[in-house]
Every structure is written in structure tokens, then in C-alpha cells.
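Removed: one protein chain of the complex. Kept in place: all other protein chains.
All chains are identified by letter, namely A, B and C, in their written order; residue positions are counted from 1 within each chain.
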């Protein structure tokens, strides 16, 4: 295979901090090439240099043997390099077609040719095997998966030879991941090269032909997927071996009384939710994107409250009509989107960590304020001190700050919505053990994750959602097939919670 | 109607024209009770005339606001333009084309200066244009001690001629508005203004030269102010530095927002703005016909603006409230 | 130690440092032209005259940092002075009651601004622009176009007089003391939970809400604080110079400029109260400098505009640099 892309000796520093040094990367036509490494390893920076967002300080980039140096994303796209970045690059106010063609709208007689634009989009989608997405639909009304597809269609519409995908599945449920797989395969068939940045080992081994490993801004190795095992890969990424991916249940964790009980909970998005979480218990919420996982979390936390049914915390019935009330009742919610919903990015670590205490007189206290510092260090937060603005922290550390701000309030029930989305392996592992120790301290933990493996690996019980209802309940450690059976609605039945009392 | 998904936006614009109709009906009723007729030729002419000046300014303002920018210097630009026009014409009909060209050039340059300061120096639009406004003020006060120049009567026609009861100035304003609507909907740069206002990073990532778009918007805004200056010159028969004391920029912004364009950018359009301008004009005429105390006028204007915008806000609320998913996008913009 | 570092950050970090630099430059300029300016009495006079703007800046700071504008302060200051003159009408005995009425009015206006902005979701730019028109018109309707009545001596004391016969400085103006008190108050308030929530609301409304913060309440409170500061400023300005039809005109733009000059980002979430007030001081100092330079009056706006743009651009440059880091360590 001829080398489509050849990056040699790439170096980049921000304000004296060397982010990349002497990195080489070669991608051939029709190759799906994984770029892996912990956060801060420099993956995204390398990708952004390729995309023309940043310019390299050192090294050369060759495309089809021609030396190139992109100074603007437009230049990169003209040269056939398209990028699908982690945070969506779509405008909710515009239609799918308008988003797909944004920046290179087809023109007729000096004006934009909307007809051609819509037709082209429809064709492109069909070509990707997507038939349930209208070019004229407003992106603001689409599901996350459909937005992802729009993103990819956008990348393709620019006639790209090389498509960079940064964590493309971060926001997708497994079923949707399958769709993405199909897309990637089609691209490969077409001879399009894909540079695939991901933290999800399974995808890497399912999809990718080669793997390039970065660590601390340096090239570790570039190997054929066939020649390496997942464990080896992890080791070389993080430099230390992570034995089991999920830490075991801590000794002395006792399942106590019911701390959170939902009976017949329902609103516009979910219905007939019966769920109870006991002290020291980790209950997983599984289900496809849009099956109502997040909606349950938001209902419990009073963002879009239940309009039917009852909720009781520690046996006391509560009306959770606003987050304030939920917090007062001792509930905490680590939200799905930490940047938009979790953090005030321009404020210090300290300010963010104490936000919940500051905001709620009911939970505010000197002692709790005093404990924050210890809390942060117990989470292994890496920061230039607690006055550093959180916008400068890595995703993993940002997530730790979010967790800290909730633990500061010493909740009895904690809901974690996608706690490990888009954070590096090290931080993930840390969070897993934190979740375990929370259970050990007698908190009731409700865990939502699209990565089934997480739910299965951590939860004592798993409630599987389908179409806004609990399709069934399974014991921890069930197989993915069992879960998917409920999630896809192939199986459904009375929740057999009794059978799944944690042993 | 101004580009994007036809259905919802048409809804917004329709609402605004509905509001306009409402204001007209109420106004007419009020005037009628007062024993007058709002639709008497004199009043119609008055209304339409009043739309022209704010109209030109508001059209330009719409473009910059769509880009999530602002221009507080248009009043000064218009004043300067009126002087440039009048002094260049200097009573000679022959000089008119030159003067018009010169005005468009000067006002365009001012606009580009604004754009450059905002796009390249990263100065907040509010402060940047407030600053350029002050600079222009200083120049005007120092350079022109009051009215100067002389506009030949042939160009004064621009300010005074009417076809039927429709003043030519209003026709030109509508022509420019139409041009702007077409521009926003059918040219790339125009279309990209929605993207830049919606989310500048996304626009950039999509390969849009955002600074160029922003710059263009400001240049056009400046030129619209220039045309407004030409109109002032035509009506005054001379150029007047004092024109800037009337805070035209605030009228323009009010009109744009009344027209349903989001002050945060990315949503709205010129069609709405024209309606917004019309609403303000109708109010003025009604107040005049009804002999409302000048100070009561201010009170009513203020109240009307707030209420109207409150109504739109409510609608936008309903639409966005549906999808919590989009908290993410909002988060990035705010 | 972090506190020290935080202080350093507050003084020099982001755009905030610029204003102190500017202040130093301007004062240096004044010193060069007229050393006498820094003798006690004249310095006191300067501070007395600067006090109202500084107080307004403190009030405006709360609104801006929470992510809003308040364009109505100028009109409110004017309204307050006129109200005072008409209600007091020269009667010493009415001074205090009227001041209370003014305070109530100021709070009321702030409350209306706040509620319209938060409950009705009207852009604060529009809300307060409308309020500006309403106040301007209403007050003149009420007094038939020009202020009537007159102020009492007692009313004028805070703005005009001070502690006399102080060695070196001669007179310590009450205005200065009030300014210091309120300024300190503002800084302390930002250290309280309210202050932190206000800041968080301006930075990321959603995150603050989900943390249980009463964002709307906090923002409304900010408008109320702005209304109160406008009231105090009104009392000081009225006291300083008496009634005139034009009091307060255009103040809103001056004060917003001052706050932004202090490195406080429009849109909220960034900047310190101290720097905002320093911005106000810088503006006043700038006017003094112009006067000392005998710069032609007509030219001054131009120079002022240029300096503002330059300063803010410089600050923006300093702020955008670290922002690059975010892209360096993505999440």
C-alpha cells in the first residue's frame, strides 16, 4: 500500500511546554490507523496539526509525497484531510444538508444551490447506508448518533482521502457504534484512509489495521494490530500494567437499607420506573442511546422531574422538583457533559470544587469546606495547585474536580452519568476504584454508561432500559448478550430484582 | 424566509409581521378614537419616511448582529458620511456620483476598521465600536464646527421625492433590504454569517474564513450607515456633524431585536428587521398624530420594546427547552 | 503560598493587570505635567470627584460578571437627583426620608431590570435600554421637563463636604470614605458564597444551576446592587454639584468602559471587583490628564477612544495566550 500520509519528526510546544517531539506517523490508503495514548500524550494535538488547526514547530507533513503545511482547516480540507473532532462541530440552527456542506456550499449562478445541496446530502447518506435521516432536518432536533453521522457525512462531502476521527464513539450507544463500524468499513473499501483516535480498546482491535502509540508526546511504537494484545497495548500506553480492568468489590462493603426508591416514576421521557438502590450497592443503568438512561438521572435529580410515581430517599418520600431539592435530599449527579454542565471553566479548581457547598445553604458547612483539599488529593488530582483554572486541566482531571464537588456535599445517593466518557485509561481506572470505595462507604450508586462492559464490570445489579421503560433487571457480571437482549427489546419481562440480590 | 429551515424561521418572521399588523390596528384604533385617520396619505408618507433612515442603519446592524457582533459607531459614521457627501457635492450636481462613491468608500473603511479591531485585536465589539465612535466624534467635533457643505437640489430629491405616497428613500431602503435578504440567503459569505454567529469555532473548523466573514459584515454595516448619511445629507441639504447626538445606533439595535434577530447571533434576518423598523415608525407616527407628550413617547417606546422582545424570548424558550441534549451547544457558545 | 499567588493572579493575571499598568502610566503623565496634583488637597479633590464613577463601576461589575449589562444606570442617577430635588424641595427635615425613598426606588428599578431579564428572558441589553428610555421619559414627565425644587444642605454634605482640617490633606471627603467602604464591601461580597455563585453563573449558567445555585436570584440581586450603587452615586453627584437637567447623561457607557478597562470580560465569569473600580479611577484620571495637557476639548473623545481600544486589545492579547493551552491538553 502506498503511503498516503507521512508525518516525520513532528514537534510542537505551547508556551514552552513540549507537547509533541519527534513524532512520526505513516498512514496508507485504505488503512484504518489507530492513534492511541493517554490524555496529554499528544494524540489530539497531532491530529489538529494534521487538520490545520495548529501548525507544527518542527517536522514535515507529506501527503501523497507532496510536502504540505496547513495553516487553516480550510487548507487541510482542500488537500483532502477531513476531521471529525470530539466535541460536535455542528450548528443546531442549520439543517443537516447545510451543516454537511458548510464552508463549501454548491453554487449556481453566484447563489447557493440548496436543491443540489439537499440532493447531494441525501445521496451521501444513502451511500453510507443511512436511510432514516432527512437532509432538511434541523440538526438541533437530531439524536447524538445522527449528529455523529452528519459529522462523518460532512467529512466525506469534502472528498477526503484521509478522515481523522477523534473519539467518534464517545457519545454513541453500542448499537450505534455498530453503525459506525459499518461506515468505517465502507470507507476502507473505498480506499479512504481513517486515522482513528480512541480510548476504547475493543474498537481499536475490531477496526484498525495498524496502531500508533504515543506517550508523553513521544512515539512509543507503530505496530500491526495483529502483532499486539490488548493488555500489551495498555501497558505500553500507560507504562504500567493494569491487571483487571475493573477493581473488585472492596472488602467490608455491605449492602444496607434502601437509600433511593423510585415507584412508578414517569414523565415525558420515561415511564413506569420501579427502581431501588441500597446503601453500598452499585446499580447500573444500561440501554441504548435515547432509551431513557440520562432521562432517569435527570428526573431523579429534579432537572426534568417525574410527573408520576413517588421517590423516597432513606425511606422519606421527597418531591424532587428542582436540583436544589435533590441536593437537599442528599442526591448528587455527575452529569454526562462535564464541560457544559459540570464546570465553570474559567474558575479555579477550588472554586469549582466548592460550588455545590457555596450554592446550597443546606449542605454548606465549614468542616466540609475544610475537607475539600483532602478530597482532591485523594482523587489523585493533577493540577498546578487549587487556584489553577479548570479549563487548563486534562479531561480526566476535570472529571475528578466534578466528582470532588459532589462528594464535598457528602451525598447519600450519587448518580454517575457516563463518568468515564472521553477520559484516559489511567483516570478511568481511578474513577472505577473511587466508585467502589463510595459503595464501601455506604453510598447508593446509580451508574449510567454506554460502554456495557463498564456497567457489567462494576454494577451489582443492572437495570436495562428499552424505550423509556425498564425492560429487565440482571445481576452484575451478566453477559453483554443478555443485556442487549433486553436493551434491544428482544427480551422483556417482569424485573427479577429478587433473583439478583448481590451475593 | 431568511435562509435555513423554511418552516420555523418563517414562523418567527411571520410572528413579527403579525406584531406589526397588531401595532397598526391598535394604532389606527387609537388614532380613530382621537378623531383622526392613521392611514391618511400624510400619515402614511410620514410613517414610510421615518422608516428610511433607521432602516438603512438597521439593515447593516442586522448583518453584524447575526455574526454575534455589534456596531455602536453607525451614528457617527452616518454623520461623517453626510458631511463627506455634502462637502464633496458642494452644490454641483456633477459631483453627485463621485460623492456617493466617496461616501461608500469612507464608510466602508470605517466598517473595516471596526471589523479588523474586533477580528484581529480580539476587542469586544461593544467596546471596539464604542471606541471608534468616540474617535469619529473627536474628528467631527474638531474638523467640522457644525453643518458644512451644500447638497445640490437634484440630490435632495433622494430625501424628498415621492412616488404616490411612497418616498423614494423608503423604496431605496426596501431595495437594499431585498439585496441583503438575497445576500444572506444565497451567497456563501452571507450564509456563513449565520455560522459565524452560531458558533465561530464550528465555522472555523468547517473551513470558513471567519475573520473575513466578520470583516465583510462590518464593512457592509458601515456602508449602510454611509447610505443613511447620504439620506441625511439629502434631507438636510447640507452635512451635519450634530446628527450623531441622536443615538441612531440604539434605535437601529432596538429595531433589529424587535425584528426577532438574536442579539447573540446566528438567528434572525433582514426581513424581520424591516418589520421591526416599521413597528417603531408606526409608533412614532401614532404618537405624533395623537399629540403624545414627547417624554411619554420615550416611556412608551421603552415599554413596547421590552414587551415585544419578552414575547419573542418566550417563543425561543419553548423551542429550545425541548432538547436538553443541546445544553452542550449552548454551553460552548456562552 | 496559593493566597499570594491568587493575589498576584488577581493583579496581573489575564487582562486584569493592564488597568493597573494604565493607571500608573496616566498618573506618571499627570505627575510629569503638574507635580502639584499629588499634594493632599488636590488629590482629595480628585478622589472626591472620582468616587461616584468608582461606586457605579462596583455596581456594574456585579451585573457584568454575572453575564449581563446595565445600560440604565446613567438614567437612574439622573432620575435619583431629580427625585431628590423635587421631594426635598429645600426642606432640611426631609433629607433622610427622601434618601430612603431614593434607595427604595433604586432597589425597585434594579429588581425590575433583574426580573425582566431573568424571568421574562429578555436580553439585559434590551431590558436596560428600555429602562433607560422609560426612566428618562418618566422623570421628565413628572417634573414637566426640567428639574424642580432644590436640595437641602444636609443632602449635599456627603457629596460636597468631608472631615476638615486634617493635616497634610486638608479635607478628607465623605465621598472618599463612602467609596472606600463600598469598594471594600464589593470586594468582600465577591468572596462570599453569593459572590462565588454570581461568578459561576456568569461563567457557566448551566453548571451553576445543576450545582443547585439560584442563578436567576443571584443575577437579579446583581441588578439590585447596581441600582443601589446608582442611588449612592446619585446622592454623591447631586451633593457634589447640585441639580441640573443633564445629570447622569451618558454615564452608562463611561462606566461599562471603565469596568471592561478593568479586565472584566463582557459576558461574565471573569475579572475582579478591585480591577473594575481601578478601571473607573483610570478613566477619571485620564480626563484629568487631558485637562492638564490642555488637550483641545474637541479632540479628547478621539484620544479617549483610541486609548480604550488599545488597552482592551492589549488585555485581550494577554488573555488569549493561555487559552491556547486548552487545545494543548484536550479533554
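Simple rule for what comes next: a contact is a pair of C-beta atoms (placed from the backbone, for glycine too) under 8 Å apart; a residue touches a chain by one contact, two chains touch by 3 or more.
Please note the rule applied: contacts and distances are computed from a predicted model.
Enquirer: Assign the chain not included in the display its UniProt protein name, restricting the answer to "Periplasmic binding protein domain-containing protein", "Sarcosine oxidase subunit alpha", "NADH-quinone oxidoreductase subunit L" or "MrpA C-terminal/MbhD domain-containing protein".
Expert: Going by UniProt, the chain not displayed is called "Periplasmic binding protein domain-containing protein".
Enquirer: If I'm reading the header right, one chain is hidden. Which shown chains does it touch across the whole complex?
Expert: Every shown chain touched by the left-out chain: B, C.
Enquirer: Touching the absent chain in the whole complex: find that residue among C:95, C:113, C:128 or C:143.
Expert: If we include the chain that is not displayed, C:143 is the one touching it.
Enquirer: Can you say which of B:211, B:288 or B:307 touches the chain missing from this structure?
Expert: Considering the complete complex, B:288 is the one touching the chain left out.
Enquirer: From the listed residues C:197, C:243, C:282 or C:308, report the one that touches the chain absent from this view.
Expert: If we include the chain that is not displayed, C:243 is the one touching it.
Enquirer: Please output the residues of subunit B touching the missing chain, sorted low to high.
Expert: With respect to the unshown chain, the touching residues of subunit B are 40-43, 45-46, 49-50, 53, 91, 96-97, 100-101, 104, 108, 141, 143-150, 152-164, 168, 171-172, 175-176, 179, 183, 216, 219-220, 223-224, 227, 230, 232, 235-238, 240-243, 245-246, 284-285, 288, 291, 294, 297.
Enquirer: For subunit C, which residues reach the chain that was dropped from this view?
Expert: 34, 36-37, 41-42, 45, 49, 52, 143-150, 160, 237, 240-247, 249-250, 287-288, 291-292, 294, 297-298
Here, only the chains that are shown with their structure count from here on.
Enquirer: Could you please state the distance in Å, as a whole number, between where the Cα atoms of subunit A are centred and where those of subunit C are centred?
Expert: Chain centres of subunit A and subunit C, defined by C-alpha means, are spaced 44 Å apart.
Enquirer: Hey, how far is the Cα centre of subunit B from the one of subunit C, in Å?
Expert: Taking the mean C-alpha position of each chain, the two centres sit 30 Å apart.
Enquirer: Please list all residues of subunit C that touch 2 or more other chains.
Expert: Residues 204, 206-207.
Enquirer: Residues of subunit A that contact two or more other chains, please.
Expert: Answer for subunit A, listing residues that touch two or more other chains: 53, 303, 339-341.
Enquirer: Once bound in the complex, which stretches of subunit B touch subunit A?
Expert: Answer in residue numbers: 4-5, 8, 182, 185-188, 191-192, 194-195, 198-199, 201-209, 266-267, 320, 323-332.
Enquirer: Where on subunit C does subunit B make contact in their complex?
Expert: 67, 116, 120-123, 125-127, 129-134, 136-138, 140-141, 145, 204-207, 253, 256-257, 260, 265-267, 296-306, 308-309, 312-313, 316-317, 320
Enquirer: Which stretch or stretches of subunit B touch subunit C in the complex?
Expert: Listed in rising order, the residues of subunit B that touch subunit C are 117, 121-124, 126-128, 130-139, 141-142, 250, 253-254, 257, 263-264, 293, 295-303, 305-306, 309-310, 313-314, 316-317, 327, 330-331, 334.
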